[in-house]
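With one protein chain withheld, the remaining protein chains of the complex are depicted in position.
As written, the chains take the letters A and B, and residue 1 is the first residue of each chain.
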Amino acid sequence: MATNDPVFGAGGLGAGQNALGGDNYLSHGHGLKSWLLTLDHKRIGVMYLVSILASFFLGGIFALLIRTKLLTPGSSALMDANTYNQMFTLHGAVMIFLFIIPGIPAALGNFVLPLMLGAKDVAFPRLNLASYYMWVAGALLALLSIATGAVDTGWTFYTPYSTTTNASVITMVAGVFVLGFSSIFTGLNFVVSIHKLRPEGMSWFRMPLFLWGLYGTAIIQIMATPVLGITLLLLIAERALGVGIFDPSLGGDPILFQHFFWFYSHPAVYIMILPAMGVISELVSVFSRKHIFGYTFIALSSIAIAVISFLVWGHHMFVAGQSNLASMIFSALTFMVAIPSAVKVFNWVATMYKGSIWLATPMLYVLSFLFLFGIGGLTGLFLGALAVDVHLHDTYFVVAHFHYVMFGGTVIAFLGGLHYWWPKMFGRMYSELWGRVGALLVFVGFNTTFFTQFVMGSHGAPRRSYHYLPEFQTYHQLSTIGSYLLGMGFLVIAVNLVHALFRGRPAPANPWGGATLEWRTSSPPPHDNFAATPVAGDPYDVEAWAFDRQLGGFVPRAGGSGS
Amino acid sequence: MTNSKGESVAEAHGGHLAHHFDTAEQQFESGKLGMWIFLATEILLFGGLFCAYAVYRSSHPEIFLYAHRYLDKTLGAINTAVLICSSFTMAWAVRCAQLGRRKALVRLLAATIALAGCFLGIKYVEYEHKWKEGLLWGKRFHAKLEQPAAPVVASPVPTPSVNPEERSLIAPAAEGPKGLAKPGQRPLWETGTGGPPKNLQTFFAVYFTMTGLHGIHVIAGMVLLTLMLLRARRGEFGPAYFTPVDLAGLYWHLVDLVWIYLFPLLYLIR
Partner (left out) sequence: MAETTHAEARASDHPTVGHVVPFRVLATVWLALLALTVVTVEVAGVDIGNFNLGVAMAIATVKATLVLLYFMHMRYDRPMNAIVFVAALLFVALFVSIALLDTRAYKPDLIPGYAPGITR
């Protein structure tokens, strides 16, 4: 291997493969200040990761409390109806604004994007740190709201209830406003990085698909989030100053609030899923040991999803009082937005066809994703049909649908990406056995929890309801058992990953045989990412890498260029 | 670390080049692109308010027509001219920064800030007048409205066209104060005798949110430009490095752009 690549160069196998105990970004600079004031995208990514996982845990606690209450249909000693309203509101708000919107871009994207570009950092490192601190500020405001009376409006904050309810709406809404800016600035940073920091030889269509996914996400973050910003500002003005823009008694229009709210919140769900799809594109190629199928279609579909996502927001308002004309237009457009997603799924499956499937933990998450996102996406089409939506709106069917896409889609892909990049980020391999056990528990627990909700919803069980009819009790109990299984699965995953940090086998530079640039530097990477800027090649040329038993990882195939 | 041209990155461009950029041009263009993306987000922020304006003016043009007469067109026009001049001094300041003319840069930045202050001063005068007259938004509206010289004609109540044969068999609800209005009765929000339309506060809600958000952006701009002024006085800007002034200028021009649309939409309604 006559390359002057220090990781895979003539210095011998193993030289520079694992940097634990040597100079890496984790050991570069010590003390709290070196972390809190860091400009290193890798450290910022790790801080985000810890923060959003903590938020996921908090949101999960709310979920388990809700599910525990729902074991019985009537009043419960666990919580009263008002508290229940606060529980589902907070579960939604925390999960959406603190966990899943920042989610993959902040925790994984921040770490991986510059590495995939062969760059030393994102375009604006100080803005990156500022984005993180804005997240923290938003989170603190949200926690303050929880501590001072919480919110019981549902995460959607519909007027006129949200403008008149006696709850800490302003604090929560202010928190979400600040979080919105965190999201906008992350998107801004990624767009400029992708435009300006690509290396020689990496044209747009030689870029990894994860970056296409992040780019599409960033378009939405930039264009949609400000509308949420103005919506929340108007909501605060309405509550604090009585502006009257959404109050019918003052000549205002509550439906206008919904237009404003959903113009952001529908594209927001694509902020959630596009990065996840990007992760899957990376994993499916590596773990099928085969070049991705249909690169151009997958890349362009990310942009198509980003654009079309702006055209469908009214499908949340079919029964809200929206005119028939607008409802019909939105219904037709909703059917259109499924097409680019389907294009991706077909290309991923085609990638697996005649590949050499390696059922490592990340691949189990890929398979879960295909199944769960397939169901979630298809049920979205049911809801997009006007006549059907009249019956299914505000039932558990909707709840099941969005959990299948957000949880079964984004969270599963997030877990897959986490398990894929964990060795790179921390230089340690985790136990494959327990990784697979965790993946299995999550899959079984998830379906138990949420498939029952599809059935329940199709029988008319309303959502957001403290009391429910006794005929639904068995469904609810089954769903709750599923949620406990889910909790156990996450416990297994958490213990496995944390244990790996201390006791895991030191990871080689390329444990999985990926062909993207982050695998060309040590695990964990040095502070400056690369000793010398790597030359970009085909990001899916996985067949150019061969497994080395002695190393326990992949090295460039002899005779090949390794690029 | 060496850049793609093989030279030490730190040497290129006397220390203004950040470690993660290869060339000054790459850094400059990245900064510009980043700023334009931020301006795009500001467009969308104000866009929501333009949407509210469109929706309410479309369904209640009589409110907008009547209420906008309380705005002073002259002050509005003067403010427009003030902002245009401040945009001119800002663009000129950027030019001076690019050419290394430090004194002129400082003076022009100061002029821009002064004109912005002038804008806010005139806005204060306008707001004070509205406050005194009670011409405020939503719940705070308590103006004493004068009777217009010519009566405002309320539009007639359209009778729904229902085919008598298809009339429902369900008995209609009772008429009365808590039930249906009597057929042909004027809706409550119309004053049958003419006079100012109801819900004038809707116009002022839109007016104050739009000009208020714009005003906040003017204040933020003044803070930003003051920071630029202080840095310019220290001689930090010149042909080698003027990006912050350029980017601050872009922001300032956006503030002007928004007002260019606000002025006719709020002050010049027919």
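Just so we're on the same page, a residue touches a chain if its C-beta (ideal position, glycine included) is under 8 Å from a C-beta of that chain, and two chains touch if they have at least 3 such contacts.
All figures in this text were calculated on a predicted structure; none of them were measured in a lab.
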### Message
Going by the contact rule already stated, which one of B:24, B:145 or B:224 would touch the omitted chain in the full complex?
### Response
B:24
### Task
Give the residue, chosen from B:18, B:37 or B:106, that touches the chain omitted from the document.
B:37
### Task
Against the chain that's been left off, what residues of chain A make contact? List them.
195, 223, 227, 253, 255-256, 259, 263, 310-311, 314, 321-326, 329
### Message
Considering the whole complex, not just the chains shown, which residues of chain B touch the missing one?
### Response
12-16, 23-25, 28-29, 32-33, 36-37, 39-41, 43-44, 47-48, 50-51, 54-55, 57-62, 73, 77, 80-81, 84-85, 87-88, 90-92, 95, 98-101, 154-160, 186-187, 189-190, 238-240, 242, 246, 249-250, 253, 256-257, 260-261, 263-265, 268-270
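Simple rule for what comes next: only the chains that are shown with their structure count from here on.
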### Message
Based only on mean CA positions, could you tell me how far chain A sits from chain B in angstrom?
### Response
34
### List of chain A residues in touch with chain B within their complex
114, 119-125, 127, 184, 188-189, 191-192, 195-197, 199-200, 222-227, 229-231, 233-234, 237-238, 241-245, 247, 250-253, 256, 259-260, 528, 532-533
### Query
What does chain B use to touch chain A in their complex?
1-2, 4, 18-20, 26, 29-30, 33-34, 37-38, 40-49, 51-52, 55-56, 60, 63, 137-140, 198-199, 201-202, 205-206, 208-209, 213
